[in-house]
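With one protein chain held back, the other chains of the complex are shown just where they sit.
So, chain A:
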Amino acid sequence: MSGRDSQKPASTPRRRFLREALTAAGGGCLLALGAGLHARQASALPAQAIRPPGALVEEDFLAACVRCGLCVRDCPYGTLRLADMLDPVATGSPFFTARQVPCEMCEDIPCVKACPTGALDRSLTDITKARMGLAVLSDQESCLNFLGLRCDVCYRVCPVIDKAITLETRHNPRSDRHAMLLPTVHSDACTGCGKCEKSCVLPEPAIKVLPRKVAQGALPAHYRKGWEEKARNGESLIGDQLRLPVRGFDGTTAGRAATETVVAPATPAAPIVATPQAASVPHASALNSRWKP
């Protein structure tokens, strides 16, 4: 090998160049890969971090946001902040923590106007159309209204009161004479501003704003709600309810509609008591109560 090298002196610098280029390329690829992996790992947004109004869905947002902080600067309430390198949110991207400072839902939406790239979408012009997250009454065991008290604070502070949060009246089974007014969030109106979470009187809020992806389930795309289709169509999509024969009854019930209410007789026939007589007559035991409507 060394003999050939001495015959071709040009190969040494070429080899060195190749070696250096390969080292550099390898190093570069490794670093890029590391950065990529890191980014992938951290791209799941933690539940407490809520993006500003108009933010694109998380993966698009992370492609569009240049982390300049202009939205942070233009927020008049100091709601938004940029993620530090050690935060679980993508480095430098804007978010807010509702329990600390919620979004005040400015009508002119200055944060969205400030964004130079469109990571905050300017097609959002009505702040009540913002969907930053979704309030979830996650702890019914601690919520004062669920305990039968009249707290109502989350309902009162809601900027979309009576649409995003309503109070639903329920019977209070504990006292058996009072009503419970249960704060109920409606996903079609909740903006995720976080004022309910901020103002929950408990030391740890019973209502929390979560990213919609975390908070919401989803029906399969092919599901149709019969009652909605019926309302839209004027009639049921599958025709009238099928009438099925009622099984399990004697002949006297044949031909009765399945929907007909069947009530038990006022006096129960033959109480099941283990008497010597009952034991001697097996067909009159619990196997056949001889109950007939």
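Everything below uses one rule, namely that a contact is a pair of C-beta atoms (placed from the backbone, for glycine too) under 8 Å apart; a residue touches a chain by one contact, two chains touch by 3 or more; residues count from 1.
Operating definition for what follows: contacts and distances are computed from a predicted model.
A.B. asks: When you check the chain that is not on display against UniProt, which of "Cell shape-determining protein MreC", "Ferredoxin-type protein NapH", "Dipeptide ABC transporter ATP-binding protein" or "FAD-dependent oxidoreductase" does it turn out to be?
C.D. replies: Checked against "Cell shape-determining protein MreC", "Ferredoxin-type protein NapH", "Dipeptide ABC transporter ATP-binding protein" or "FAD-dependent oxidoreductase": the hidden chain maps to "Ferredoxin-type protein NapH".
A.B. asks: Using the definition of touch stated at the top, determine which of A:86, A:221 or A:242 touches the missing chain.
C.D. replies: Of these options, the touching residue for the absent chain is A:86.
A.B. asks: On chain A, where is the contact patch with the chain that was removed from view?
C.D. replies: Interface with the chain not displayed, on the chain A side: 20-21, 23-25, 27-29, 31-33, 35-36, 38-40, 42-43, 59-60, 62-70, 72-74, 81-82, 84-87, 90-92, 114-119, 122.
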